[in-house]
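Of the protein chains in this complex, all but one are displayed in their positions.
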Amino acid sequence: MTYKLQLQELEKKFGSKSVLNRLSLDVEEGEFMVVLGPSGMGKSTLLRTVVGIEPLDGGKIVVDGEDVTRLPPHKRNIAMVFQNYALYPNMNVYKNIAFPLKMIGESRDVIDKKVNEIAGTLKIADALHQNVTTLSGGQKQRVALARALVRNPKLFLLDEPLSNLDARVRYDARQELRKLQQELGHTFIYVTHDQTEAQSLADRVAVLHNGSVEQIGPYDDLYERPETTWVGSFIGEYPMNIIDGSVIGREGSQIGFRPSWVNEGNDGIQLTVQLCQAAESGFFIMSTMDGKSITIRVQKRHKIGSTMKFSLRRYNVYTDNRLVEEFGK
Amino acid sequence: MYYIKFHFLQTFNRIKDYDGTMPKSHNLKYIAFIIPALVYVSALSIFPAALSVYRSFLSPGGSYTFSNYSALLHYGLVKALIDTMLVSIGALILQLFLALFIAMIMVKPFKGNRLFSSLVIIPYGISTVVSAFIFSQIFSAVGGYANSFIVDLGFRPIDWVATSSSSLSVVVIADYWKNTPLVALILFSGLSGLSPSMYEAAKTDGAGAFRRFFSITLPNLAPIMAIALLIRGVSEFNIFALPLVIIGYNPPLITTLIYEFYQTSSATIYYSYAASTILLFIILGYASIVLWKGGAKTYER
Partner (left out) sequence: MSVNSSWKSNLPLYIGALILSIIFFYPLYVLILITFVPAPLNNLSPYPPQIPPGFTFYNIIQAYSSLNLTGPVTRSFYVAMMVGGLSLALGIPAAYGLNKIGVRTANKFIIFFFLINMMPGIVVAIPISVEFLKLGLSNIYGVALAQELVVLPLSIFIILGGFRALPSDLENQARVDGANLPTTMYRILIPMNRSAILVAFLLSWMTSWDEFTYAVIISPVKSTFPVQLYNYVTRAVSFEASAFALTFTIPVIIVAVVLQKYLKSQSFTGGLSS
């Protein structure tokens, strides 16, 4: 299998703080890869090192089998869309999109043809001669995308491109982005802290923690079988419940289960209801157990302060925070 | 132009405590871009200054000597220094005093404020040589506008350049006219930074106008006055074009003395190196005292 992009043991330090810590990641041709992680975990730094505007302290970046680690950004042929879109305010929309083509010395006719083509695809043909400062957030995002797409680069990096948009626009933009990527067959690496985006966009999700990839796979995999307790508590609307294994007789291990993996009953584990929240799929009961907060989903409403019992239909077993066994799948 | 200086001065004192958040990699390779400017400034400023100091210990023949310094004493260095000091102190006091007045009027909202502000600021935009020329015309013994006033009032006309004290006074007056606007702008920026609520509170507490001036305005203005003092003090000591145009070399100030030695012959130029060295160290001393005191004040806050 040949990879579009291979990152091998990337290292990056800011002072004494290690931001990328032997990070390795392979991305396949035509794949939509989402890099997911909490803020300040080096997601943006990762993209900046790949595109070449931030120098690496160690490791190798291979694109299409070619080592580009030491190439300057303008020789890598990798496009990137920045979080704030970084449109050139001294140029209009047309000139913004034409800029990368001008840089590779395309002729005026070719530039004109390509800019109009991509503007048509992204539905910004009407705005081509507008000043970029007058555009709406959604339009800016399209222009930034058009500018990235227009020169047909090997790879697209997107740094939280939807985070500056209103909720409604963001939803539409997300659908469009996915459609566009599938139609064009480009390889996208998309960085975000938003799980909904990861869930709806990604072929595979790479979860970033402490400067390296903690787990990689389709979103459902990450949800169902997080390989570490950290991924378990990071992924999902509610964090995975992690409790001491001795509760069900597994000394020295930890038990992880999703709120929905329980059955309410007359025996089993007992807890006191501290909060009961209604949702479409039932009621979420929040409580604490051995000082750790846990959340379960049941079908009946419970009074705050009452006690109830539940058993585990399904659970994962973790030793030293790593997944060792799955039960009840 | 003054507005630029004004903005610049307003922000200058913030440079030293500015602690920005730029965690991004401190790419030291970018120092390469600064090197041309650094080299330029060093080659045309530090190097000549060092050359001046070195040559001040040389005789025209090239041997080491202190005779340049002893000759300076003979040629009235001490008087030139004292005169320079007098002019500097006189001009500084006059400037601070009047600038404070102007600034306090400028912060008051009244009809005609803008007109007043732009009128008193004009002199700073007039070139030094032009203002020197104007004052040489006002204070010339014959055909001088100051004397025509004095004669109109029934007094005897004054020969302004006859004595060294009247000559120096003329320089002080010309200098204060040219540079008070700058000091006023600095103080104005300080005054407009004071919160009105402080004054409201003081008024409520029954503090009168004088009380408010001495216990609120002055103490709060002290740091910015230090900046004005530093900037103007250094320039006062270097005052050159004004005395040269208005009173020539009589009496000499330290700068005109240096210039005169430089003009006279290739031998006396070594005296000007020696006098330059003395001026240089006075400036350095003055600047470090003000910076040090000013720095201490900033830390106290």
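Labels for the chains are A and B, by order of writing; each one numbers its residues from 1.
Simple rule for what comes next: a contact is a pair of C-beta atoms (placed from the backbone, for glycine too) under 8 Å apart; a residue touches a chain by one contact, two chains touch by 3 or more.
Values in this document were obtained by computation on a predicted structure and should not be read as measured data.
K.L.:
Taking the whole complex into account, name the chains on display that the unshown chain touches.
P.N.:
The undisplayed chain, in the complete complex, is in contact with A, B.
K.L.:
Considering the complete complex, identify which of B:Val151, B:Ala201, B:Leu218 or B:Ala267 is in touch with the unshown chain.
P.N.:
B:Val151
K.L.:
In the full complex, which residues of subunit A touch the absent chain?
P.N.:
Counting only subunit A, the missing chain is touched by 48, 51-53, 72-74, 77-80, 82-84, 86, 88-90, 99-100, 103-104, 147, 151.
K.L.:
Pick out the residues on subunit B that sit against the missing chain.
P.N.:
Residues of subunit B in contact with the hidden chain: 1, 3-4, 7-8, 10-12, 14-16, 18-22, 24, 26-28, 30-34, 36-38, 40-41, 44-46, 48-49, 51-52, 55, 98, 101-102, 105, 108-112, 116, 119-120, 122-123, 125-138, 140, 142-145, 147-149, 151-152, 157, 177, 180-181, 196, 234, 237-238, 240-241, 244-245, 248, 255, 258-259, 262, 269, 272-273, 276-277, 279-280, 283, 287.
Following the convention adopted for this analysis, only the chains that are shown with their structure count from here on.
K.L.:
Please report how many Å separate the Cα centroid of subunit A from that of subunit B, as a whole number.
P.N.:
Spacing between the chain centres: roughly 61 Å.
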